[in-house]
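Mind looking over this structure? Questions follow.
Heads up, one of the protein chains got dropped from this complex, but the rest are sitting where they should.
Residue numbering begins at 1 within each chain, and the chains themselves are lettered A, B and C in the order written.
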Amino acid sequence: MSSTDLSIQLTGLELENPTILAAGILGTTGASLKRMAGEGAGAVVTKSIGSEPKEGHPNPTMLKLDCGFLNAMGLPNPSYRDFREELSIAREGGVPVIASVFGAHPDEFAEIILGLEGASAYELNVSCPHASGYGTVVGTDPVLVEVITRAAKQATDAPVWVKLTPNVTDIVEIGEAASRGGADAVVAINTVRGMAIDIHSGYPILGNLYGGLSGPAVRPVAVKCVYDLYKALDIPVIGVGGIGSWQDAVEMMMAGASAVQVGSAVYDNVNIFSEINSGLSAYLKANDHSLDDITGLAHRKVEQ
Amino acid sequence: MSSTDLSIQLTGLELENPTILAAGILGTTGASLKRMAGEGAGAVVTKSIGSEPKEGHPNPTMLKLDCGFLNAMGLPNPSYRDFREELSIAREGGVPVIASVFGAHPDEFAEIILGLEGASAYELNVSCPHASGYGTVVGTDPVLVEVITRAAKQATDAPVWVKLTPNVTDIVEIGEAASRGGADAVVAINTVRGMAIDIHSGYPILGNLYGGLSGPAVRPVAVKCVYDLYKALDIPVIGVGGIGSWQDAVEMMMAGASAVQVGSAVYDNVNIFSEINSGLSAYLKANDHSLDDITGLAHRKVEQ
Amino acid sequence: MRPINAVITGIIRETPTITTLRTDIELDAAPGQFVMVWVRGLDEIPMALSHPGSITVQRVGEATEALSRLDVGDSIGIRGPFGNGFEVKWGGEREGVEKGDEVGKGGEVRKGEEVGKGEKDGDGKGNKIMIIAGGVGGAPLLPLAQQAHSRGLDVTTLIGARTADELLFEEHFSKCGAVSIATDDGSKGHHGFITGAMDQFNLAGFDQFYVCGPELMMKSVLDILQAAGLEAMAQLSLHRYFKCGIGVCGACTIDPSGLRVCRDGPVLSGDLLIKSEFGKYHRDAAGKKIMF
Partner (left out) sequence: MRPINAVITGIIRETPTITTLRTDIELDAAPGQFVMVWVRGLDEIPMALSHPGSITVQRVGEATEALSRLDVGDSIGIRGPFGNGFEVKWGGEREGVEKGDEVGKGGEVRKGEEVGKGEKDGDGKGNKIMIIAGGVGGAPLLPLAQQAHSRGLDVTTLIGARTADELLFEEHFSKCGAVSIATDDGSKGHHGFITGAMDQFNLAGFDQFYVCGPELMMKSVLDILQAAGLEAMAQLSLHRYFKCGIGVCGACTIDPSGLRVCRDGPVLSGDLLIKSEFGKYHRDAAGKKIMF
């Protein structure tokens, strides 16, 4: 591998570069996913798809804050039945298409995966509220994460990634559960719980009252989660949260990420993937590093 | 109460205004605490004090990031024996002085509180690693939080505040435990787990490898925690995290805070307390509101 | 940005279903840019600015109903301006909106300033523009007409509505140049669709066409322009379901380009739209296709 080659093997998928479009970002249609592939993404993740059509939460659903973004989309999606066509359009983009799926229990995940056959991989978004157990989400319960992952693995031969929420006491415990369930990779992090209130009126701004924080504000949180997961797990960690430059991507990889996902940063520039890739190439070349050299480098420095 | 009167009664303490210097910020000496009182703080919280002298983590201990700060001070303190003198100097500042104390078990908290007699109130920083149980902190275990709070209440007649960590699956559960233990108020939030890595070398930057995020980045997280705690608890909630302007203070109070603490924002301006207070006065006057009117206003709007 | 607080300072009942709300804020927006209007506790919806401090709302559902019922002194939350806005062009020169271009960055683009060039531009084409407004589609087009007129362009406006009562901004558009009317019921002007009113003009004599209105009306207009080979000179302001409004969520993207109507639009060129879902289908809040 020449030092500026950005191609990676990730859970058996061949990616031309390690920048991946994050779930829920410009991933509502096949055309949009194709466009992002054209912008240089090494792979694209679809909007999270469920078993029934869902309009999502009322607007406002997303706000730009000083240091990031707050959103509460509420998982709007047309259901896997209607998304199947979008998936096949997305695949015309020529890069791996990962279908993000969400559900409340193992069977629902399996149903959707079967319904979305043909994706290059499946990313389990375990951020849906428990069917039982009000207020908490599936992804905070290690047992549920393990059985959902196992059900997903049984439903498909394609790689299964499990996307973790940082809103837990110990993300490693959840990552280990995913790993036990057979996950091929974990993805960290989903958004961090947050809220904004309109001081002119007293109303919470988001239609859902609260939502999830993303963007630059959460990057240090994501780096820490990725660092901890890399240390504990034997499967690849895919880093996401606040990445908006090649420097951010390098930091995340040094923490332990084999690849990165980019979400909110498309706000500044949909061409962010190419931008990161060219910076990354130049960095690797200048330092005579390969991507393998930098993945997890922080751990090797600490152990020295 | 006239609409621009900023004075409040908080857990029996009389504060001239609702802005409080947060723990660990310019709170190492009595003189520094006095200075902050002079800058307009309605009350000041000391650096967290333990039972033995502690040098803290190696440098770097604090970094300014694009959107906040990352710190891993490691609770440096000269022990309560040596801090007693500082406390009495701090009290010359003429505002309530809250002693922040940390320990690993109930007896240690009680010992320190007794050793720091004379503080206006005690804030329990339950962010110390478990004596047993590697890797987690006292503040993530509701049972431990409850018994520590109870021990603290038994050790003093002064009000006891419990400062909560946001790094848990459910902060309300911990807040309820504090409340059961007899806490007079909860303070939310301490810093959010985070990490930064030097991309030039691969080394984690903080001497402790990782640390806690504060400043603007965490404000939406703090607002959400305060909102949830206000909803669930009958005791006052003191809001802290990213407050750097009167607008931020208003938002936090609307979420449910009876008072706010200001930490990282002293970076921009040690006079931040007076600045927030004059903005707050003007806001209340212009809107013909009292502080009581705005505390928890978001809840009343939602219920409408 | 968080929503800024806009206090209603004036209310104008434009038609039985359309109300203009004047507010105490003034945004530095290009004609055709939009804002997200937050009716607190209810919904947030996209609205064009009919003036730097005004929106013009047609009652069609819950949020627009609530807006129409507001009183002076009430307030709404406003985020924006967002989107690209219209580009005022003349002299035949035309840069199409291309796939992948960052056509508009919300709140940063001030295309209107280019209009000034028109005054000095002396080439043969005459700087004649045609504005075609259907129903509440007149809202984003009025500031465009006003700006073009004040910079010396020759403005012709076609206004269409169901019935005479519902004609929007007739008087305002008249101050900017010639106005031609069409009503579905014939109560004023041409009896029939606005496309009928286009017939009286030599379309080839115009340098640019600006269109906003119901999608099927816009589609008919674009068909006529295409027949005349003028589709590349048309700018149409689109309506899609907006969630984030800032180009991140993807709710508003159109096929097959994947362009975001909220960010790369809402104004898109006719030649691009001809090869798109435009006039065929759109997507609802769940992302489900809805045929027109």
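Throughout what follows, a contact is a pair of C-beta atoms (placed from the backbone, for glycine too) under 8 Å apart; a residue touches a chain by one contact, two chains touch by 3 or more.
All values reported here derive from a predicted model rather than from experimental measurement.
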item	value
Of B:A31, B:V147 or B:V172, the one touching the omitted chain in the full complex	B:A31
Contact with the hidden chain (one of B:Q154, B:N271 or B:N287)	B:N271
Hidden partner chain, touching residue among B:T19, B:S51 or B:N77	B:N77
Option touching the unshown chain, where B:I205, B:A222, B:L284 or B:L297 are the choices	B:I205
Chain not shown, touching residues in chain B	24-36, 38-39, 47, 53-56, 58-65, 69, 71, 73, 76-79, 82-83, 89, 196, 198, 200-201, 203, 205, 207, 263-264, 266-267, 269-271
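One rule holds in what follows: only the chains that are shown with their structure count from here on.
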item	value
Closest chain to global C-alpha mean, per-chain Cα centroids	A
Between chain A and chain C, centroid-to-centroid distance (C-alpha), Å	36
Length of the line joining the C-alpha centres of chain B and chain C, rounded to whole Å	51
Overlap residues in chain B, where contacts from two or more other chains coincide	301-302
Contacts with two or more other chains, residues of chain C listed in rising order	40-41
